[in-house]
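Notes follow once the structure below has been shown.
In this view, the complex is presented without one of its protein chains, the others remaining in place.
Chain lettering (A and B) follows the sequence in which the chains are written, and residue indices restart at 1 in each chain.
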Amino acid sequence: MTTSTEPYVLNIGPQHPSTHGVFRLRVVMDGEKIKDLDMIVGYLHRSMEKLAEERTFTQNIPFTDRADYLAAMTGNLGLAIAVERLAEVEVPERAEFLRVIFSELQRIASHAMANGTLISDAGAWQTPLLYMFREREKILDLFEMTCGARLTTNYMRIGGVAFDPPTEFWPALRELVDELPSRIDEYHELLVENEVFMARTRNVGVISPEDAINGSLTGPALRGSGIPWDLRKAEPYSVYDQMNFEVPIGANGDVYDRFMVRMSELYQSAKIIKQAMDLIPEGPHKTDIPLALRPPVGEIYSRIESPRGEIGFYLVSDGGPAPYRFHIRAPSLINLSLLNELGRDSALSDAVVTLGSLDIVVGEIDR
Amino acid sequence: MESPGIVLGFYLLAGLTLGSGGLVFLARNLLHSLAFLVISFLSMAGLFLTLSADFIAMAQILIYAGSISVLMVFAVMLTPLASRDNSNSIYVFPALISAGGIASFVAFIAWDTDWSGPGTDFDSTIGTIGQLLLGKYVLAFEIASVLLLFALVGAIMLVHQRDEDSEGTS
Partner (left out) sequence: MNLDSPTPMSRQIAEHSTLIERFLGLPKIALLIFVLLIAALGLGNGIIGYLVVAGELDGTWYDIRDLGNVNAALRDAILSSQLNTYIAGALAYLIPAILGATGIVSVVGGWLLIGPWAERRLIAKFQIRQGPNRTGPFGLFQSLADALKLMQKEIVIPTGADRFLYFAPPVAVFIPAILGWAAIPWAPKMSFADMDVGVLFVIAISSLGVLAVFVAGWSSNNHYSLLGAMRTIAMMVSYEIPISLSLLAVVLMTGSTQLSEIVTWQSTHNVWLIVLIPFAALAFLFASTAEINRTPNDIGEAESEIVAGFYTEYSGMKAGLFMAVELGNAILVGALMATFFLGGYTMFGLETWIPGYIILATKIGLVYFLFVWIRGTLPRFRLDQLMGFAWKFLIPVSIILMFIVAIESAIFIRWDVPAAVSLGLFGLINVTGAVIISVVWIRILFKDLDLAAPERPRLVTAVGGLKAAKEIRG
């Protein structure tokens, strides 16, 4: 009698604890090994890009909240900067600093979420996730204090930001930033030298620098592979050129490196926020622009560094109040596209951890 | 076998053993027969217990119900032909002949044996068995264990070889 194993199809998702939303992996498995892997996206498609063509530029900002719902601030900022570059709108100095502060806060919140869920995917029973949520909660409280919303902030405006933060915002922010490094050290103690976590993540899901560039990865996934690329340094937008910070890069490009890059970016973000708080001038937080802004005829591709990588906005204006074409370059979608290569011939557990380390947000993938 | 509880237990367990044993070959589904087989193994362990053979009973549970059945599960899972349905067996006649042979053999033994007990109550069998295995029958015991070890090593070698081959060809 011959013994053999047969490949079978496993549907991971659209409803599954580790797909971070509604997205589906169609996995052909042989025993515990993945033979083939298809990513099926579109369960959260809301036709954002088409809807955006019917709305004015300012009205489109809420869409960017809902695209990358874990990093609404950077999404807002990306669109605002794109429109400002297209329409040549001046932004007051104070608004630029506020933008930097809020997008770095958002980066901390998003990275905390990403690393927390990664560890949850690795099997820790949510303890690290909830520890990471301490900071995230505080940051979301700050968001709420400033603009009334915690998740879908809709804070950045074309030509500035929506509101000046209230007076009690600044001491709270100072406290948060001061205690953040010690908190991150706590995570380091809990996780970074944890043998189980290292055994699960080191040399797993390795992306070589060449592959990373060929797959046009961006963000921590790219930096984890050792490519020193960060749009905040490479094409400084807003006032990032006045900030003094470093770009962490990993050595091997495995899951652990991507995790560690996010970890050290938390420190860097705290550093940036501190500098911005010291440098922020008094003044208006917004320039007045017409409600229905009509940028000149033309097109623009503008990109900034979101927590997940390069979020780009391609806008075409026909001179009307609404964009003729509105396209989001979603870092999640492009980072995810490498999962096929990474997951093949690996164990299911590794694929899940790799997926977690790519840090996808399905709202952004499907838009 | 004086106490009524033990008598009652014996008949219950014997009925369970025979009943589930019968269902093993009556069940159409391979996994169902396996489940019945496990029940039969367990009730046989109970029968051993009524004979105060506690070591054998535990060995029965440990080896048959715990390990052999798991082995069978793996065999069932790894053989593509033996799917859920075992009705299309082509070995009816050989099976009948060998079953008849075994049955007649057991019947002969049962008929021929002098069924009077040893007359003494065993307090504990495990100590006696241990002393016998490592005293009087130590050679047989060691030979058996060496044999098992060789079987283990041989199985690993076989599987290992095939793995390397397939890696070389693919």
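The definition used in the following text is that contacts are C-beta pairs under 8 Å (C-beta built on N, C-alpha and C of every residue); 3 or more make two chains touch, one makes a residue touch a chain.
Small disclaimer: the values here were computed from a predicted structure and weren't measured.
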item: Options A:Thr58, A:Ser103 or A:Ser120, residue touching the unrepresented chain; value: A:Ser120
item: Selected from A:Pro62, A:Pro209 or A:Pro321 as touching the chain missing from the view; value: A:Pro209
item: Contacting the left-out chain in the complete assembly, out of A:Leu51, A:Ala149 or A:Val247; value: A:Val247
item: Of A:His16, A:Arg85 or A:Arg344, the one touching the omitted chain in the full complex; value: A:His16
item: Sole residue of B:Ala35, B:Leu51 or B:Ala75 that reaches the chain not shown, by the stated touch rule; value: B:Ala35
item: Residues belonging to chain B that touch the chain removed from view; value: 3-5, 29, 31-32, 35, 38, 54-55, 57-59, 61-62, 65-67, 69-70, 73-74, 77, 84, 123-127
item: Chain A residues touching the omitted chain (full complex); value: 8-11, 16-18, 29, 31-32, 119-127, 130-131, 134, 137-138, 141, 190, 192-200, 202, 209-210, 213, 223, 225-230, 233-234, 246-251, 256-257, 260-261, 263-264, 347-350, 352, 356
